[in-house]
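Yeah, one chain of the complex is gone here, protein chain that is, but the others are all in their spots.
Here is subunit A:
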Amino acid sequence: MSASKVLVACWLGLAVLSVSTVLLGNAGATLALTAAVLLTAFGKAWLITDGFMELRHAPRAWRLLLLAWPLVLVLGVLLTLL
């Protein structure tokens, strides 16, 4: 797949996850739905770091550092909602 097609595929994934975020949020306020909303947020951050920022091609330490940012935040927010 060409680099441009990968970027468009990432954008499509981001759009689908964004719509999913709203649908899940409107579906209720259970812990499972909250966790699902946060999981979609992490998925979007992953698509941005690995797709748009091209960290999938970067040294592993940088990739993990940038992926740690949404992971820590998602887990932190989830903890406050338990």
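Criterion: contacts are C-beta pairs under 8 Å (C-beta built on N, C-alpha and C of every residue); 3 or more make two chains touch, one makes a residue touch a chain; residues count from 1.
Just so it is clear, contacts and distances are computed from a predicted model.
Of the names listed as "Autoinducer 2 import system permease protein LsrD", "Aminomethyltransferase", "Cytochrome c oxidase subunit 3 family protein" or "2-oxoacid:ferredoxin oxidoreductase subunit beta", the one that matches the UniProt record for the absent chain is "Cytochrome c oxidase subunit 3 family protein". Seen from subunit A, the chain kept out of the figure touches residues 3-4, 7-8, 10-11, 14-15, 18-19, 21-22, 24-26, 29, 34, 37-38, 40-41, 44-45, 48-54, 56-60, 62, 65, 69-70, 72-74, 76-77, 80-81.
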